[in-house]
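Here's a slice of the assembly, chains where they normally sit.
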Amino acid sequence: MLFHVKMTVKLPHDMPAERAAQLKADEKELAQRLMREGTWRHLWRIAGQYANYSVFDVQSVEALHDTLMQLPLFPYMDIEVTGLCRHPSSIHADDC
Amino acid sequence: MLFHVKMTVKLPHDMPAERAAQLKADEKELAQRLMREGTWRHLWRIAGQYANYSVFDVQSVEALHDTLMQLPLFPYMDIEVTGLCRHPSSIHADDC
Amino acid sequence: MLFHVKMTVKLPHDMPAERAAQLKADEKELAQRLMREGTWRHLWRIAGQYANYSVFDVQSVEALHDTLMQLPLFPYMDIEVTGLCRHPSSIHADDC
Amino acid sequence: MLFHVKMTVKLPHDMPAERAAQLKADEKELAQRLMREGTWRHLWRIAGQYANYSVFDVQSVEALHDTLMQLPLFPYMDIEVTGLCRHPSSIHADDC
């Protein structure tokens, strides 16, 4: 089941650089594990912003929430979730 | 070059059913040709709405605009375009 | 899997009264069938508005979309969908 | 009398972890007492957000306000209240 997720990261300006670097490194590591496992299907940077559009493939809404909650940057992100369905016009095998 | 596009369709309530059906059939035909050609990379229906999230792969902004303008439903759609970049954390070959 | 849905109905002022009455009767019949089947879990009218908050219990995002699309009033509704998860503090058996 | 309530929690980033943990534990304890008493009828987590949709069953607007005001997280929440009525199409015994 696919969900479209927009994440906008807002780190406080006064966060120590080391702390920010560590959070980003941890985020990247977990993100790549989720990609290898097939959960984080797509990840694109939005031009000009510290934000991304992503597509997740999960078993349930609950699984999506649990995945997002464990992201190290979660406390610093605005997140918008949209449920996706196969479009009757799509011919792509991986659009569902 | 990838662009994220949100299309929301708003057909006038008084459009004759035949006209609407023809427009949708023409839209589907063109959409599927653009998918086969690799231009319309992804197409998902947004749950509960007559709207979709799409990803286009084009040579330029100009090419994207020309593609969207020729869609039969273009005069009846609200369209939002966002430029996408490869995300440094993505490991997917087709996320760029 | 639960989804929270807000539906706001906007019938055109020039729709013939009979047509509106028929649509509403058909909507009610289908809604009650979906309630009996367990799909439409909750339905409340929003005070002062021709709108409702509902909770649907479906197998997938796709099933939710198919259900909403077949509602007779769908072409006249603004619909907002939100995915719901069990809350760790809930003690109610039917909150998931 | 039912009210639909959306609560969005915004804890300051610089709140000490212990203080946050204590607030959440107190919130949970009170929430579950209110659920056992029948006041907090439904509670769902919103996917991807530190927020919930709830339904309260109270004797009056005043009782609702007093209940919300005593929540330990109240000073850190954005709250939206909507009055609910029985929907003429609902067949559920507990939708009122």
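Just so it is clear, A, B, C and D label the chains in written order, and each chain counts residues from 1 on its own.
The rule is simple: a contact is a pair of C-beta atoms (placed from the backbone, for glycine too) under 8 Å apart; a residue touches a chain by one contact, two chains touch by 3 or more.
Worth saying up front: this structure is predicted, and the values here are computed from it rather than measured.
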| item | value |
| --- | --- |
| Full complex stoichiometry in copies [only 4 chains shown in place] | 10 |
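Assume only the chains that are shown with their structure count from here on.
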| item | value |
| --- | --- |
| Interchain centroid distance [CA atoms averaged], subunit B/subunit C, Å | 27 |
| Inter-centroid spacing, subunit D versus subunit C (mean Cα positions, whole Å) | 22 |
| Set of subunit D residues in contact with two or more other chains | 45, 47-48 |
| Arrangement of touching chains [line / ring / star / complete / other] | other |
| Residues of subunit C defined as touching subunit A within the complex | 1-3, 60-62, 64-65, 81-86 |
| Subunit C - residues contacting subunit B, complex | 3, 5, 12, 61, 64-65, 68, 75-76, 79-81 |
| In the complex, subunit D residues that touch subunit A | 13, 45, 47-49 |
